[in-house]
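The complex is shown incomplete by one protein chain, all other protein chains being positioned as in the whole.
By letter and in written order, the chains are A, B and C; residue numbering begins at 1 in each of them.
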Amino acid sequence: MANATLISGGHVYAPEDLGVTDILIKDSRIAALGELAGTEAGTVIDATGKLVFPGVIETHAHMLLPLAEAVTQNDFYTGTVSGAFGGVTTLIDFADQTKGNPALQAVESRLKQAESSIVDYGFHCTFTDITPATLDEMQAVVERGISSFKFYTTYKSDGLYVDDGSMLAAFERARELGALVTVHAENDDIIARATASLKAQGKTAPRYFPLSKPEISEQEAITRMILLAEQAGVQLLVRHVTSKSGIEAVAAAQERGLPVYAETTPTYLLLTREVYGSPAEFIVHPPIRGEKDKEALWQAVLDGTVDVIATDDCAFTRAQKRKAENFWQVPGGLPGIETRLPLMYQEGVVKRGLGMEQLVRILSTNPAAVYSLEQKGALRPGMDADIVVYDPEKRWTVTADALHEQTDWSPFAGMQIKGRVDKTLVRGGIVIDGDRCLAAAGNGQYLHRKPGV
Amino acid sequence: MANATLISGGHVYAPEDLGVTDILIKDSRIAALGELAGTEAGTVIDATGKLVFPGVIETHAHMLLPLAEAVTQNDFYTGTVSGAFGGVTTLIDFADQTKGNPALQAVESRLKQAESSIVDYGFHCTFTDITPATLDEMQAVVERGISSFKFYTTYKSDGLYVDDGSMLAAFERARELGALVTVHAENDDIIARATASLKAQGKTAPRYFPLSKPEISEQEAITRMILLAEQAGVQLLVRHVTSKSGIEAVAAAQERGLPVYAETTPTYLLLTREVYGSPAEFIVHPPIRGEKDKEALWQAVLDGTVDVIATDDCAFTRAQKRKAENFWQVPGGLPGIETRLPLMYQEGVVKRGLGMEQLVRILSTNPAAVYSLEQKGALRPGMDADIVVYDPEKRWTVTADALHEQTDWSPFAGMQIKGRVDKTLVRGGIVIDGDRCLAAAGNGQYLHRKPGV
Amino acid sequence: MANATLISGGHVYAPEDLGVTDILIKDSRIAALGELAGTEAGTVIDATGKLVFPGVIETHAHMLLPLAEAVTQNDFYTGTVSGAFGGVTTLIDFADQTKGNPALQAVESRLKQAESSIVDYGFHCTFTDITPATLDEMQAVVERGISSFKFYTTYKSDGLYVDDGSMLAAFERARELGALVTVHAENDDIIARATASLKAQGKTAPRYFPLSKPEISEQEAITRMILLAEQAGVQLLVRHVTSKSGIEAVAAAQERGLPVYAETTPTYLLLTREVYGSPAEFIVHPPIRGEKDKEALWQAVLDGTVDVIATDDCAFTRAQKRKAENFWQVPGGLPGIETRLPLMYQEGVVKRGLGMEQLVRILSTNPAAVYSLEQKGALRPGMDADIVVYDPEKRWTVTADALHEQTDWSPFAGMQIKGRVDKTLVRGGIVIDGDRCLAAAGNGQYLHRKPGV
Partner (left out) sequence: MANATLISGGHVYAPEDLGVTDILIKDSRIAALGELAGTEAGTVIDATGKLVFPGVIETHAHMLLPLAEAVTQNDFYTGTVSGAFGGVTTLIDFADQTKGNPALQAVESRLKQAESSIVDYGFHCTFTDITPATLDEMQAVVERGISSFKFYTTYKSDGLYVDDGSMLAAFERARELGALVTVHAENDDIIARATASLKAQGKTAPRYFPLSKPEISEQEAITRMILLAEQAGVQLLVRHVTSKSGIEAVAAAQERGLPVYAETTPTYLLLTREVYGSPAEFIVHPPIRGEKDKEALWQAVLDGTVDVIATDDCAFTRAQKRKAENFWQVPGGLPGIETRLPLMYQEGVVKRGLGMEQLVRILSTNPAAVYSLEQKGALRPGMDADIVVYDPEKRWTVTADALHEQTDWSPFAGMQIKGRVDKTLVRGGIVIDGDRCLAAAGNGQYLHRKPGV
């Protein structure tokens, strides 16, 4: 079996802890797990002393995103190379319907861009304009293989804002289609008033940014989205929860038995608002909060309230971030697709007692389930062989130079980490091997996702 | 003591049940309660067989309100005469700040109109335009004796809508002033979308009105207002709660220990949406709901979740209500200031086991406390002698003719009632005696209310 | 009106705050409240600068209680004199049915003893032996005017213990009779095991006493009694709650809407377990707890979870308490009937912001309601004129000498207090006037209590 690959002797998390065992890969899928020592295979990966688990599924990242006169510097090739160095084997990015333009056109345009991806990819579709015509388009989008939508409750001046009446209509259509809705939930009015007040006081420098978006703006919008989703009977994922009050709103909904999921990112788990000094690099929406919020989010990761840890990756350069004088002109978003896995291993598993099974669920199994990726998220016979071989002993320090994103800085620079990706396999093919990327542009395949039930 | 009045032999609810006892009134105030049989008094009211309790405090009624090309037909004289026949001894109406016009000017104008009132009166002040200037005006308004505000989350097209950011700013100012905030809570966007959808389907007749304002629009807005009030640390009263989900949102806040109060009206306790046939009379905002909502509201009256039963009195004539062809053009609001007490006695005390003490609290003691009327709401020595002498045995049937409002119909016509006001006293003076009104226009005094703590 | 008494110019709490006003008493009852300045009266009490409120109702005290080879030193005369100096106007003590002896015989015997009381009095009946015969006796006891029962879940070796099956049967009978059940709730088995363990270790001195009765023994027994009361559908009062976990169990029941009441005593509100040094004086059951328990009880007083503050008064002398060598031989119980009101005024009203209305409710209005004393607990026309005139400015220090109990020590000795009883009236007659007792033995009347609904 020349075309077979054997990963032998690693400690496997499927996500279940299988102990030290072997994995046989054939025809891009997992063929068998177990004691397979003598099995003939063209490629043998000795994973002794390594951790072996399903590839990370990135469900919130922005390649080539134009924002505030800038554009994120990663295209689908460089972004997925960077991601793969961080264990990413699947990327779900966004296709954005804009006012007056057909959603499917945006989808096809993004599909074209994504052809250079080295990992498998799919899209969420953002709708900003809810009309009878766009509600019909939602069905066409689902039929094109996109079974999750995104809506914004804010950015009115940027044309992204969806009002509550339209939101409810869109949620109801999504429920009819069996699709998932996801939201960026911040109260636009509260932010607008706070921003106007800061302007009136001349507090326009980047360091005033967090004052423009108080926790209540997130708590209120999350609470409202949950009520509308409950009314519509649709499944809801709340993007990038940042605050104690916000995650408590999600937890309360989960306790009532509602299908409400929470996403957060390493940004909110590792940083606090002290980063908002004079340089503008750290501006991201919603803003980074305080210590009590950070701790509440970790608690929610440990107790299962947080379902998904994504990155909201936006690879702006330092120059792009620093160009504007006023905080509202700074393009929002931070790079992070490559650092997420080692940061979560270091801060979660090593430091806070997060179980490896739970880490694998949050990075891979849960997003596969929530976003209907049937072939991904677990190491079981027949599943796609998307696999990370992880060296738990390797020590390194985060620096922008050590990473592969198309930017010159990292919010996590200086952090010391134990553990690093040794190999990343996509459908059985080794795409990352130590410091080298072995995959060519276009290695990834489009994931046509069917809606759930 | 020629200027004294003795009410003898009635069953007194102070609101506490004092049993059969006497009340002595001197200099417009209650001088003593007890066994006062031989006390010399210029006026003696034999209340044998009657119930005696504090006058009803009307905290939600609209005299001379211009709305949708109509105006409510009661002025402060006719409206308070009508109210006094229904046991009302205090009226708190509204002064409405409008865009670009000073709030105090609106207050002074309303004070002028109110001079003809036969019962004591005060005002809430509605703000629609939240600017640094109007936030300053809030203090002037409080200093003028108005310690409660009203805000709308809807009626954007009528210029009443206050956005969430402005609402939060106004709530914070109210908290600084020690004032109470009250809200008309419906989600404007949801209503706008539902209305547009009905228009698009040609469903413009009045009978389609309730479809334009689904329960979720109330539930969501109440939930949001509670969150903002909690954030601001201000006391909140939710006006005219109509739905099961709405009152549950209030109850949940009360259970968390928040100072959140609920008002409802007889309209929502006695009618269901079946009233919405082709004539437009019953259009009121929010709309009348279903049986389950009605029962949930009664439960909330019985268990104390509802703090205040007001009327939202709007005396439009049948012709005024029927003039428009489209439901959104019909002036909203129903008459009710005169019928509230007998209806609540009949349906609450006689039929549903509501205790007299609880009825008195909801109609008088609670509104006095919530709205800082220190001299009102209880029969205790030193308090204003605002008193109802009620005949619990008198049987009658509601008809528009039998009432004194300046309109030609009643939403409650045909209802059979046991119990009717026999006498109403304002500051010791008899204003209603059986079928006669003994008070002249101008009998009422302005109530300068101080903010609470 | 020579036989009338007028209390003029005091600040009256009825329990409602009536401000400064007058009270007229005729024929032992309150005739009127209000502005009664010129009213003719044989006796006029000038209460200017004083607080005037309903007399304290003592619902947990033990006169002439034989216990562990001792007997409490107060008889019904000396005990009620002492109580009246502390504002007590009603005493409900206990009549104890014992194995093989008719309950009514115990009742009649106690009635005889109580004839010397100077305040009105009644009884609870303790049942220790639940048989078909004693279940029948419960009805006879109720017909004799005793509408509340007491049961013990512990003291098995003293013959007081009632097992759960019998408890449930007794609760069900009480519910049929409309009576209230009250319990001393501690887990006998846990205490027995802990005691045996202490004995085995030679830890028999009084200072080891609190180790014999851990908080769990109270928490568990309270939880169990609530379950049984809920099953039987009977109203339950939990005696002398001492612990945080215990009061939380009661609060949880109240939140579920169950008619469960909590009693505590000044002992548990003012002392902590540090009092358990080598002398045995402070032994009381359940034991005094820690700081966190004390604070939880105060919180429960302030938020209304605690309904009644009684004393569990047991006037043992220092010699009686110190006689035994082993903690289980010490007669349990502390004196306190005279100090409760000033201690609660000082520590509650002066120090912790407890409202006077709430204090009056806990000491008088609530016990009157819970124990069906229709003529007591509020200052309203027609009610018994049981009244305390309290001097809020008088400063003094607790010493055994300054008190009137038949014992030579006080657990509260040394505490400095602002506020003291100036006069106590029982049915209009002054029984305490400053330092003098004006009432003769036998001034009190038996209170025949009818069961509630």
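Definition applied: a contact is a pair of C-beta atoms (placed from the backbone, for glycine too) under 8 Å apart; a residue touches a chain by one contact, two chains touch by 3 or more.
Because the structure is a prediction, the values reported are computed rather than measured.
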Chains still shown that are in contact with the chain withheld from the display: A, C
Hidden-chain contact residue, picked from the options C:Val88, C:Cys125 or C:Ala169: C:Ala169
Which of C:Ala4, C:Val71, C:Val142 or C:Ala194 contacts the chain that the document leaves out: C:Ala194
Contact with the hidden chain (one of A:Lys112, A:Arg256, A:Lys292 or A:Arg380): A:Arg380
Positions on subunit A where the hidden chain makes contact: 16, 18-19, 21-22, 24, 26, 30-36, 378, 380-382
Chain not shown, touching residues in subunit C: 163-169, 187, 189-194, 216, 219-220, 223-224, 227-228, 231
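By definition in this document, only the chains that are shown with their structure count from here on.
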Turning angle required so that subunit A lies on subunit B, C-alpha fit (0 to 180°, nearest 5): 180
Length of the line joining the C-alpha centres of subunit A and subunit C, rounded to whole Å: 64
Averaged-CA centre spacing for the pair subunit B and subunit A, given as whole angstrom: 52
Length of the line joining the C-alpha centres of subunit B and subunit C, rounded to whole Å: 44
